[in-house]
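Apart from one protein chain that is not included, each protein chain of the complex appears where it belongs.
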Amino acid sequence: MNNADMETKLPVAEAKPARRATIWSVLRERPSAIVGLAVIAFFLLVAVLGPALSPYGVHERAGEPFSPPSLSHPLGLDDAGIDMVTLLMQGARVSLVVGFAASLIAILIGTLVGVTAGYFGGKSDVVLMRVTDYFLVVPDLVLMIVIAAVWGQKLIIIILVIGLLLWTGTARVIRAQTKSIRERVYVRRSLALGGSTRHTIVQHVLPQVSPLIVANGVLLIAVAIFDETALAFLGLGDPTAISWGLVIKHAYDAAAVSAGAWWAIIPPGVCVAAVVLACTLIGQALEDALNPRLKASYLAARGFRIRRLRAEEP
Amino acid sequence: MSTDSDALVLEVHDLVVRYPIPRGLTGTLARRPRQQVHAVEGVSFTLRRGEILALVGESGCGKTTTAQAVLRLVDADAGSISLQGQDISRTPRGRLRGVRRRVQIIYQDPYESLDPRFTVRRAVEEPMKIHKIGGDEPERRERVAAALARVGLEPPDLFLDRYPHELSGGQRQRVAVAASLVLEPELLVADEPVSMLDVSVRAGVLELFDALRRSGLAILMITHDLSTAAHYANRIAVMYLGRIVEEGPAKEVVNDPQHPYTKALMSVIPDADPRKHRTAQILTGETPNPVSVPPGCRFHPRCPVVASGHARATGIEERCRGEDLGLTERLPGHSAACHLAAGT
Partner (left out) sequence: MSERILSVEDLHVWFDLPRGGVLHAVQGVSLSVGRGERFGLVGESGCGKSTTILAVMGLLPPNATVSGRVLLEGEDVLAEGEHSARPHRWVDISMVFQGAMNALNPVQTIGAQIVEPMELHGYATGVGARERAGTLLELVGIGRDRLDRFPHEFSGGMRQRAAIAMALACEPKVLLADEPTTALDVMVQAQILGLLERLSKELGLTVILVTHDLPLVAQVCHRAAVMYGGILAETGPMDALYHDPRHPYTRMLFSAVPDPTGESDVVSIPGAPPRLDRPIPGCPFEPRCDRAFEPCASLRPNPISLMDGHEASCHLNDPALTEGS
């Protein structure tokens, strides 16, 4: 045994090598992701605190319709004389709730389908992926319009509709990743040890795909908010839930553009754009770093540098 | 080593494993006959407490499939696999938990066999949690520490909270062994346990297996490396195309091989001493396809005894080409499946 002991006499390098990439460490290193995080944090704060701080109600007539921005109303009033800032803060609530909730639904379905298909393979893989393909080729917005028109225009239904149509991309990415993890020796080992399928998936597979799930979820928030805005603008949203899309729709219907009331229509648009962009920035940063398929490899090696040591020597 | 039957840990008898080859759509439509890979074709061996048996052979010879059948990761098509007298080859998959505890596997690649997110402590603890053994938290911790000490990772405290990427290949392989030992298995299957490790640390890991053997474990070692087998195994079984062609005490098999295939294998192992030049008996071609096994002795198309005309001269060529054969004992405890060896 002395050999065995000796090998371990100098056991591990003294300094801990860099830990594996975590979601936080990935985001921290990318300026674009930091900007995205800041934007989302700002809107979350506004959504949570805003309506409580605002001196006006969302149905309160605070002055003349389409009053231009002033000190007491920094973004003016809308067609019904309601304070725009108050409306935008309320809109942030609704839009973010829709975005997060619909994305959560899509992620849950996508993960379930992706992990099942990828882990078990065979027939379940074929069937699930075929279903996924069908969902993938249907134009989302058109189907949403139809369903929203048929099922009714409640916020919860809007969330469900969006969530039920957005999971396909996630399912495909998760399936691919699961398939590759399934072949790792430690997954086979867990089964050989006598671990159940559930144990193996929960302990070894899910933790490995979770960063991808997070990245996809963030990207989907953007898509969901965008879809909700579109539905609301088309008049298919919940008429009682004041979202940014509804604010735009009201302004548009009241001919804000021809009235020159830019403050009633541009700010909610900017809000939508900012949140969608922020989510995309974060999601893409995560995906770049964590999705193995997107990693650039440099096997075709070109352009190393030459250092002339001799020239440096005295 | 006593020969009483308690010491018998594993008895494999006439094991057959075949894989169907997918025909594909065109094949099915054309009603092409279903073909099979004859991965293992009638393999028998025994393994006792405190013994290392090395299954040696080239890729595709069936050594890995044999191990997987013993682990019940593939199903046997025929034959029996007895673990301490109990045939496990027909146990339904759902009831294999107990078997899974008693038979443990060490994989080839220590860089892949540990979950990169698991600390050493968690990796070694996991098997106990799966099998709900090892008592409560503090008791399990003690067991983890004891297992680490047993595989030479001392002091255990230094390793408990490390992640696999902070360990060397040899250390990772030791962690994998520790994770198997906590289940107190009777049989350890080691699939090429050192082939991914650096030369300088291989001996240390192999000595660990030797120590485990001396403490009473039975170890089935799968390897392509006859030199390693010669040093660390008690017995060697050489496989070729799904059969064991020679089996015997390790040192005897390498120093006095009875089967022409073993002789050829020995002749191509390079020696570290540049002055020792063996005349390599290079067999032409590669291991034939286990889909269509040649008739007669399955080695005869590549056999130097047949090719050189020696078989004809001794009058056995007919039998080599037409008559399949099993192992016959040539020396005490040392058998070979060769007409030449059997005839003289």
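The chains carry the letters A and B, assigned in the order they are written, with residues numbered from 1 in each.
The rule is short, and it goes like this: contacts are C-beta pairs under 8 Å (C-beta built on N, C-alpha and C of every residue); 3 or more make two chains touch, one makes a residue touch a chain.
All of these numbers come straight from a predicted model, not from anything done at the bench.
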| item | value |
| --- | --- |
| Option touching the unshown chain, where B:201, B:219 or B:340 are the choices | B:201 |
| Identified contact with the non-displayed chain, of B:93, B:132 or B:277 | B:277 |
| Absent-chain contact - pick from B:8, B:160 or B:250 | B:250 |
| Touch residues of subunit B, complete complex, unshown partner | 58-59, 168-170, 198-207, 224-228, 230-231, 250-251, 254-255, 264-266, 268-275, 277, 280, 282-283, 286-287 |
| Footprint left on subunit A by the chain that the document does not show | 3, 6-7, 9-10, 13, 18, 298, 301-309 |
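One rule holds in what follows: only the chains that are shown with their structure count from here on.
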| item | value |
| --- | --- |
| Geometric centre distance via CA averages, subunit B-subunit A, whole Å | 49 |
| Residues on subunit A engaged by subunit B in the complex (per definition of touch) | 1, 3-8, 11-13, 16-17, 19-20, 184-186, 188-196, 199, 203-204, 207-208 |
| Touching residues (chain side subunit B, partner subunit A) in the complex | 71, 73, 96-97, 100-101, 104-105, 107-109, 112-117, 126-127, 130-131, 151-154, 158-159, 162-163, 165-167, 170-171, 174, 176, 183, 201, 203-205, 207-208, 211 |
